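Below is the structure I would like to discuss, written out as structure tokens.
With one protein chain removed, the remaining protein chains of the complex are shown where they sit.
Chain lettering (A, B and C) follows the sequence in which the chains are written, and residue indices restart at 1 in each chain.
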Amino acid sequence: MELLVASAIGVLVACGVYLLLRGRTFPVVLGLTLLSYGVNVFIFVMGRLQSGAPPIIKPGAAGYADPLPQALVLTAIVIGFGMTAFVLALAVKARFALGNDHVDGVERSGPERVP
Amino acid sequence: MTLLLIILFPLLGAALPAVAVRWGRNASAGAAAGVTAIPLALLLFETPRVLAGGTIEAGWRWVPAIGLDLTFRLDGLGFLFALLILGIGLLVILYARYYLSQRDPVGRFYVFLLLFMGAMLGIVLSDNLLLLLVFWELTSLSSFLLIGYWKHHADARQGARMALAITGGGGLALLAGVLLLGHIVGSFELPVVLRSRELIQGSPLYLPMLTLILLGAFTKSAQFPFHFWLPHAMSAPTPVSAYLHSATMVKAGVFLLARLYPVLSGSDAWFYLVSGTGLVTLVFAAYVAMFKHDLKGLLAYSTISHLGLIMLLFGLSTPLAAVAGVFHIINHATFKASLFMAAGIIDHESGSRDMRRLNGLWKYMPHTATLAMVAAASMAGVPLFNGFLSKEMFFTEALELHQTGTLWWIVPAAATLAGVFAVAYSLRFIHDVFFNGEPVDLPRTPHEPPRWMKVPVEILVVLCLLVGIFPAYTVAPLLNVAAGSVLGGPLPEFDLAIWHGFTFPLLMSVVALSGGVLVYFALQYRFNLHMIVQSPSPGRRFYNRGLAWLTGLSEIVTGGLQNGSLQRYLALLVTVILLAGAFPFWQLGWYSGSRSPGMMDGGSGVAWLLLVVSAACTVIWHRQRLLALVFVGVTGLMVSLIFVRFSAPDLALTQILVEVVSIILLLLALYLLPQTTPRESSVTRRMRDAGLAVAAGLGAAGLVWAVLTRPQDTISGFFLEQSVPGGGGSNVVNVILVDFRGFDTFGEIIVLAIAALGIYAMIGGLRVERPALDPARRPWAADSHPLLLRVASRILLPLALMVSVYLLLRGHNEPGGGFIAGLVTAVALITQYLASGIAWTEARLRLDHQRMIGIGVLIAALTGVASWFFGAPFLTSAFAHWHLPVLGELPLASAMIFDLGVYLTVVATTMLMLVTLGKIGAREEV
Amino acid sequence: MSAMSAMLLEILVSLFLLASAFFTLAGSIGLARLPDFYTRLHGPTKATTLGVGGMLVASVLYFSARGEWLSLNELLITMFLFITAPISAYLLAQAALHLRVRDVSGGADKSKHPGQ
Partner (left out) sequence: MLAAAITIALAAISLAMLLNLWRLLCGPDLPDRILALDTLYINTIALLVLLGIHFDSLVYFEVSLLIAMMGFIGTVVFSKYVLRGDVIE
């Protein structure tokens, strides 16, 4: 099971990094999303893998999953969303202010038509 | 408390002159004088205690973790310097009132001056070396502002930059030195440091530490070869030169040596470094001073020379030499400040500082000339003036020197030579300005300055005379306590008298006086002094060359690293992170730990496959952006399944909500962006990126594997135990968020609010025409809001709102909470926008999102503040169990009100983000 | 609750689960195997929805019998699914028509569709 989780995180990070290195804003945002998925799961599993033991106090429960990484990741997800939204707004603004959606703000192969 | 007040008055009162300048220059100067006079009075109140040999200490904790505390001490040395700083400061304030012209912004001048005064007082009163360093840097900064006060002059700006670069660089060395010293001693507190002489001098780090501290002191006190910034700083207004560059700031380096004298001095390294540098500076600067045609240039080099003299005295390491050094600090401050002021008067009233043009001013300003003559005589070391006394003590000590062996004659000879030069340039200052023919086309006809402009000079000159004639009755007590605290032990026997009989030092004085007169007149009449032009000093050339080299280097580095391509920066960043991460991995050796992995099940395998394939497809099809987005949706769903599978229902809820909201956002943005990505990266670029990505993925996976196969050591036991009794909720994740770590959550909703408002500010007003055709060049579907969807959305709204209220209320005990409930509400409301359009929805749902964000944050903040009223820290939670008819036993914690604030903020920020983006493309093309 | 009725309940829940799983799977097989989009649309929207509905009934039975909870939750999910499934299908069909997705006969939908 640990191998599955580790490799899944690895794939998410790898895909995220590759897309982050692309030259257009939209793929970069997608990469950011994938990378934050990977990082969120990464932090989450630092509390180890617990099946069927949610951190909700109940009399007679055998054990609980680690609540601390969960609390950290919960806010991380929301903040990550805020960041994605901000970057998207930036991308839209840049596209209309600069006439292209390249991350450098400079079209290497001629300007495209802005609708 | 008095000590803190003495420092705080100028620092905080610095704002007053800027305000008072509205009521005129006198008000501004008056405010500055008042802010100086009060601490001076406070200081004088302490005189009896200090003169009795007492030390006043006061302290407050500041950053104890790094040994930085607000501790102050007032001993003899600090008292002497504080007296100089405040006393001369007061005179300079008066003087500057008349010196500055109508066009100069007076308020700003006094603000800078008071800031400097406060920083300088901080240096001399600090009892903690780190605190001293803080004030040390503050003097560098405020002197930068003062030197560059006439910012329209290029040379003022350059002089200010040079002073900052040299003294700032020295400050850096000093920081390193003080850190080493603190490392050796184990404390930065002066009393501890001053008791640790054996420890410090026996340490192998003594020499590097000493070198670094001396670098700091030498740069600040303009010692050779760092002296060249001081002449350039002469482009400052003359009151600044009189204050900073004669009496106070340049003495900071000397002060530091005096402060650390008990522990640093006495070693061979100290002797050769300090007295060697002092000796070279003394002779060299005195020589250069003779050839300066600029009045202030002459004074600047003379100052450098005298600072060298004081350095040399401290370097000699004999008790009497240290006494002479302290004595010369006092004398130099008085005569040099008055000389600078006199030079300023001459400049002010004649329009020139060039001694080749200034001649024969005696008949225009006899009063000023007399004052200048007394001060210059003191500078030259003429008997009956104070400079003579300390200089003769110096000559005596130079003769007593034993360390130099057969070369014993070097120091006395150099001292006499420097004395000759000093007499020569002093004589030139008087003869070349006030006599020696007639003025050469001066801009103005010289005349005496306003009455009050001369008062500060008069006071200082009278002091010179009083000290020079009656040393035992004037300066002796002050000198005793100041020298006492430098030596940190008993004072040597010394006699402050003018006449000691026919001694060898007296002979040296006579040689210096007669030789100086000879040299000056020979230069003036045989070698045509006015025609000699010096080349710029090698130090300055070195500085300029070094600066050019550094600029060139930074251009090369910047140009090499930053070619304007963000992709490249990111690739470099990823590479660096990989390299930084590779090293610990290397050290770890074998990645697998002792913990045996859990069993895999089929369902998880399928989910894994879905996750991996969809993530890979996102990459493969990233050019077709809409398609890639579908795959991101699958990935997000699978991530939430991971959270469910490993017992994190709260995370799964948040993930699934954020996932959908993100997709809506991405689609809104995609509508405004190109639908496809052109293929523009080269194959090598793609291979490189793929390599980096695979390495990053392998690194992350390896790290996770290494962690997961090792036993866990968590601090969560506390939270699990305290959640119900301490936080009143059984959902530990939510209790952590709103209670244990409530302050973090508070910060996070503020970040979220900032992001939303930032988006609104950035693209709030943007409006774009709607394209007539879809990406496949077909007309859009005509039905903008399908009826079925509209009807369904209205049925779903109350259901969804009910769910969200339910999630909010029980979030403290079961999965849910403010973040999740807020997102559900936002999604429910957004569905209305989706189904029925902006116009329809906003006509019925009048929500001011910005205001709602404010209310949410405010509620959260007020919940936190409320706990103050119960005497508890910010955001302390209180709770009680309420019995409600339908819902049953409901524990109501104050944290839940906080959660309500979170809820409102999340709803409003999400809505604001989505609606702002949604409105951009809203306008139909006509 | 007697052992007998517990046994009966377990059988009932199991039967429901198996039947629902069958329908769910059938829906997905339909999605994978049917020849064109318009036919594929039937599988998930009908069979799978029914299947999940059955699962939820099983869950209601299971948890209600244990007396832990009056399972309103499942009811809510079922309601959601049954309201939304036809609308999703409708919108997807609209989208397919708009994009002129081909049907099984090979010819694209030539008639005027609502989007035009």
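By definition in this document, a contact is a pair of C-beta atoms (placed from the backbone, for glycine too) under 8 Å apart; a residue touches a chain by one contact, two chains touch by 3 or more.
Since the model is a prediction, treat every value here as computed from it, not as a measurement.
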Practice task
Please provide the labels of all shown chains that the missing chain touches.
Solution key: A, B, C
Problem - Candidates B:Val630, B:Ala690 or B:Val805 - the one touching the absent chain - result: B:Val630
Problem - Listed residues B:Leu399, B:Ala476, B:Val613 or B:Ala690, member touching the removed chain - result: B:Val613
Exercise for the section: Have a look at B:Ala37, B:Leu834 or B:Ile897 and name the one touching the chain we're not showing. Expected result: B:Leu834
Practice task
Pick out which of A:Ile56, A:Val73, A:Ala89 or A:Val103 touches the chain that's been left out of the picture.
Solution key: A:Ile56
Problem - Footprint left on chain C by the chain that the document does not show - result: 10-11, 13-15, 17-18, 20-22, 24-25, 27-29, 31-32, 37, 40-41, 43-44, 48-49, 51-52, 55-56, 58-59, 62-63, 68-69, 73-74, 76-77, 80-81, 84, 87-88, 91-92, 94-96, 98-99, 101, 115
Exercise for the section: Using the touch rule from the top, list residues of chain B that touch the missing partner. Expected result: 602-603, 605-607, 609-610, 613-614, 617, 626-627, 630-631, 633-634, 637, 640-641, 644-645, 649, 652-653, 656-657, 659-660, 663-664, 667-668, 670-671, 770-771, 774, 780-781, 783-784, 789, 796, 800, 803, 807, 814-816, 824, 827, 830-831, 833-835, 837-838, 914-915, 917-919, 921-922
Handout entry: Positions on chain A contacted by the hidden chain, ascending
Key = 51-52, 54, 56
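Following the convention adopted for this analysis, only the chains that are shown with their structure count from here on.
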Handout entry: Between chain A and chain C, centroid-to-centroid distance (C-alpha), Å
Key = 31
Problem - Averaged-CA centre spacing for the pair chain B and chain A, given as whole angstrom - result: 36
Exercise for the section: Would you pull the chain A residues touching chain B in the complex into a rising list? Expected result: 1-27, 29-30, 33-34, 37-38, 40-42, 44-58, 64-68, 70-71, 73-75, 77-86, 88-93, 95-96, 101, 103-104, 106, 108-109, 112, 115
Practice task
Could you please specify the touching residues of chain B with respect to chain C in the complex?
Solution key: 774, 776, 778-783, 786, 788-789, 792, 795-796, 799, 803
Completion exercise
Listed in rising order, chain B residues that touch chain A in their complex are 564-567, 570-571, 574, 597-601, 604-605, 608, 611-612, 615-616, 618-619, 622, 625, 628-629, 632, 635-636, 639, 642-643, 645-651, 654-655, 658, 661-662, 665-666, 668-670, 672-674, 677-678, 680-681, 689-690, 692-694, 696-705, 707-709, 712, 714-716, 719-720, 723-724, 730-733, 736-737, 741, 744-745, 748, 751-752, 755-756, 758-759, 762-763, 766, 768-769, 771, 813-815, 819, 823, 906, 909, 913, 916-917, 920
